[in-house]
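For this depiction, one protein chain was excluded, whereas all remaining protein chains were kept in their positions.
We call the chains A, B and C, going by the order they appear; numbering starts again at 1 in every chain.
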Amino acid sequence: MLDETAKGVFTIAVTPFKPNGDVDWESVDRMVDFYIEAGATGLTILGMMGEAGKLTAEESVGIVKRVVARSSVPIVVGVSAPGFAAMKALSDAAMDIGAAGVMVAPPSSLKTDGQILTYYHNTAEVLGDAPFVLQDFPLVTNVVVPTSVILQVVEDCPTCVMLKHEDWPGLDKISALRAASDKGARRISILCGNGGLYLLEEMLRGADGAMTGFAYPEMMAQVVEAHGAGDTDRARDIFDAYMPMVRYEAQPGLGLAIRKYTLAQRGVIAHDTVRKPGGMLSAATKSEVNALAARQADKLKELGL
Amino acid sequence: MLDETAKGVFTIAVTPFKPNGDVDWESVDRMVDFYIEAGATGLTILGMMGEAGKLTAEESVGIVKRVVARSSVPIVVGVSAPGFAAMKALSDAAMDIGAAGVMVAPPSSLKTDGQILTYYHNTAEVLGDAPFVLQDFPLVTNVVVPTSVILQVVEDCPTCVMLKHEDWPGLDKISALRAASDKGARRISILCGNGGLYLLEEMLRGADGAMTGFAYPEMMAQVVEAHGAGDTDRARDIFDAYMPMVRYEAQPGLGLAIRKYTLAQRGVIAHDTVRKPGGMLSAATKSEVNALAARQADKLKELGL
Amino acid sequence: MLDETAKGVFTIAVTPFKPNGDVDWESVDRMVDFYIEAGATGLTILGMMGEAGKLTAEESVGIVKRVVARSSVPIVVGVSAPGFAAMKALSDAAMDIGAAGVMVAPPSSLKTDGQILTYYHNTAEVLGDAPFVLQDFPLVTNVVVPTSVILQVVEDCPTCVMLKHEDWPGLDKISALRAASDKGARRISILCGNGGLYLLEEMLRGADGAMTGFAYPEMMAQVVEAHGAGDTDRARDIFDAYMPMVRYEAQPGLGLAIRKYTLAQRGVIAHDTVRKPGGMLSAATKSEVNALAARQADKLKELGL
Partner (left out) sequence: MLDETAKGVFTIAVTPFKPNGDVDWESVDRMVDFYIEAGATGLTILGMMGEAGKLTAEESVGIVKRVVARSSVPIVVGVSAPGFAAMKALSDAAMDIGAAGVMVAPPSSLKTDGQILTYYHNTAEVLGDAPFVLQDFPLVTNVVVPTSVILQVVEDCPTCVMLKHEDWPGLDKISALRAASDKGARRISILCGNGGLYLLEEMLRGADGAMTGFAYPEMMAQVVEAHGAGDTDRARDIFDAYMPMVRYEAQPGLGLAIRKYTLAQRGVIAHDTVRKPGGMLSAATKSEVNALAARQADKLKELGL
């Protein structure tokens, strides 16, 4: 079961599709193996970048089963839904199957501090014993969650064990949360998203690792490891070598297609298909990705990686 | 099967719940009977005011079955979803069960004319033979659909047979659509929403009726009938008698709770439960509804209704 | 100077323009006289419906001067601005000229309770001694201001003397604010907007009057007066007689053009010009306004008004 001590890299998994849009189950297996070999200490499936919203309820459960069966690391399942009934149905199913926990982003209808807090009170009640991750991603959800509200959720809901942090800017938020736990608030795990674009600074502020899906997930593992070993310079060298690609993949909307293209190029998934509605890469974009990948390979060689 | 000639009143049905949040199947039956007795020429289920987003996939299908089995009028099923897979799954199931058509609102991620058009191209393709209703409700979807885009959808997608019109303001849009069909565009059915707040003006602009869920659905039937009979003064008398209540029910968010309260007071549904997340009425609000209802009854008596 | 005891009707004034877009100063004078004759106990200028955003800084000051010079009732000046420098410049100018107070709506960039509170702390500091009205209008500002935040502003900022209430739904908010002042919070004036669509219920909840610009401002004065005299039935009769028009004018965006059309028809302003960017009425819309006005006149005659 997921708890507050979780750390390292929980890779956000894509959902592989065949060119006709069907789930590509063999690629699912290969992807799970790849992520774990690349250093994942956990996997997060059915997140936004897992195209969760484009799946049927049946497909979602199928993916949970397949990934849980294949994985040797804990699985977090995104269960965000417009209503609590669908959230509960998927969460219950996922926990039964063997997931370690679930993740919930706030719906965009929430406006005030009190509404957000009430929403997570209801969430915790509905989820029962399932440990959950609060996903804080205002760029996409349009919900700004103040630090004080996160701390209140942590105080009120013992099953909230992790923050998926991707507020932007959000570095001072990490510092504020850590300062609060230094003063007695329950210390939860903080894993960071945003494609890894601020990973090193996030670690330096007190994060426990990354929860994001950059197509070279080994970068996250290496940066987290170097940082953990106290070698910030080495962490920075690695981080900088990947940064042009991290930045390129950070393009909203397009990012998922870039990520899938790279994963397909690397042989992890068989096809770079993004389900409709979703973008395809232009030839120019593919060229740019290729150029960045070639240069990145050179830089990594210089670093002995 | 739903087609362009649909008219009259397609009542937007609520989804009745028990106090514990379970679907109240007996109230579903009673509600269907009530709506039809009140003059409905069709019913629309699983819309926004049907709390569609708060249901599990299984519950949604269950409601389609129950309503289709009970109803003697055509059923339109709301199938809006974040992705096309879930939309197709529910639409296919609904049409198999015997629905007359489905309804699709644009997701709030759509920004440009071209994006909206592409979305409905994809929708039509995914839905196959199922006739569909384009729901135009910017207040909630945040998507403004220009008249030109609606007309292009009508031209490109033969299965688009109806507009659920609830742009606000939107009267000139009805006129523009009717002017276009006078000049040769395919004439689709236009049924209007917004709780009925502009129903008479909408009919005078060329609408074919109402698709909304005001808790006194007989108002819509009577106004549409009087207008159809050429008796605008009578239509206006009826319309004005109900207007204070229409206006009161039009309060966003709160409106559904008011509607369910009234339907429960009228004995149509057993409980006024709104599923979480959703509001409850304060005592003061209930008093106001009661006062409006009493006065409305007096006015209707004066009109011989 | 505006203070917490303000009540009655503060009419939201339009800004009259000539067909070429210039300010129509003679109509400004006539409008001031008309509003006061219609029962205004105050006037609010340079609000959203005063097209404040479409004026130059120089024109804004000119309008304050003209209205203050003409009026025998207190003047509130809308000073909302993207930044505090422009807000302060206009507020200082307005108070020097003789305004009774100013009004500030929150900018749409505010997201959290804390951000809203800080904004009004800064506002109060910047405005100095000028009494100010907090404008709470989420439909347009996209900022939802919780009751708790309003109460904190009232506690922290002695110069906040009034709430322009137009949250929607917002009746329970009035009740909550009045309950808080019954328990010791400073009682500020609450004047209500939303075009008057809920005026009677607002008065019954404890509002002190209206601050809105319905083109028949005598309605507000009559309803407030009848309510004040304890004659709720009379208040309701008047309110209902005007309701079809209130509702029609409530169409967002279009409403201002409808209002100016009516004011021009009534001879208050010379032209119904709305400055660009802004709508013009179609012929069909004008016909509808005319039909509503004729019927309204009949109803009022029945009421002896």
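Everything below uses one rule, namely that a residue touches a chain if its C-beta (ideal position, glycine included) is under 8 Å from a C-beta of that chain, and two chains touch if they have at least 3 such contacts.
For clarity, every value in this text was computed on a predicted model and none was experimentally measured.
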Contact residue for the chain not shown (choose from C:A57, C:A179 or C:L303): C:A57
Contact with the hidden chain (one of A:G21, A:G39 or A:P244): A:P244
Per the touch definition above, residue among A:P169, A:G184 or A:G230 touching the missing chain: A:P169
Touching residues on chain B - with respect to the absent chain: 111-114, 138, 144, 146, 148
Residues in chain A touching the chain absent from view: 168-169, 171-172, 175, 197-198, 201, 204-205, 236, 239-240, 243-244, 247-248, 251-254, 282, 284-285, 288, 295
Where the missing chain touches chain C, by residue: 21, 51, 53-59, 81-86, 89, 108-109, 118-119, 122, 275-277
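Just so it is clear, only the chains that are shown with their structure count from here on.
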Chain centre separation in whole Å, for chain C relative to chain B (CA means): 33
Distance from the mean Cα position of chain C to that of chain A, given in whole angstrom: 47
Chain A and chain B: spacing of chain centres that average the CA atoms, whole Å: 38
For chain A, residues that touch 2 or more chains besides their own: none
